[in-house]
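Worksheet: the structure to be examined is printed underneath.
Every protein chain except one is present and positioned as in the full complex.
After this line comes chain A, so read on.
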Amino acid sequence: MLIYGVALMGGCMLVGTFIGRTIGWLVGLNSDVGGVGIAMLLLVVVSRYLMDREKFSKLAQDGIKFWAAMYIPIVVAMAASQNVVAAFNAGALAFIAGLGSVAAGFLLIRPIAALSPKSAEPSLAE
């Protein structure tokens, strides 16, 4: 059933958020430290495990794929709910600090990506 996939993914998110909040609590923060990232790792591992054992029906997978396909529309809705006016009106300080860190980020992609094993490259041809 479709809901199995959605429930599996939801379960991963609940566990991930719980772990993220626990980490946050351990280091004295009332926030989620990497919960979504942990949920993603869990989903990768659990779905691989189920698929290797052929326990993951096509329909259940479609339940996850539906949300993956909704991702861009959700991001569009998110973009439409940002405080764009404030960003425009904040003045030079916010622009210099914000844009400066973005520029630095783009400059660093190549040098830092070079740290990962070269064999990562050919796979992008897939």
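In this section, contacts are C-beta pairs under 8 Å (C-beta built on N, C-alpha and C of every residue); 3 or more make two chains touch, one makes a residue touch a chain; residues count from 1.
Just so it is clear, contacts and distances are computed from a predicted model.
Only one of "Glutamyl-tRNA(Gln) amidotransferase subunit A", "Citrate lyase alpha chain", "Cytochrome b" or "Malonate transporter, MadM subunit" fits the UniProt record of the hidden chain, and that name is "Malonate transporter, MadM subunit".
Contact residues of chain A toward the unshown chain are 9-10, 12-13, 16, 20, 23-24, 27, 29, 31-37, 39-41, 43-45, 47-48, 61, 64-68, 70-88, 90-102, 104-110, 112-117, 119-121, 123-124.
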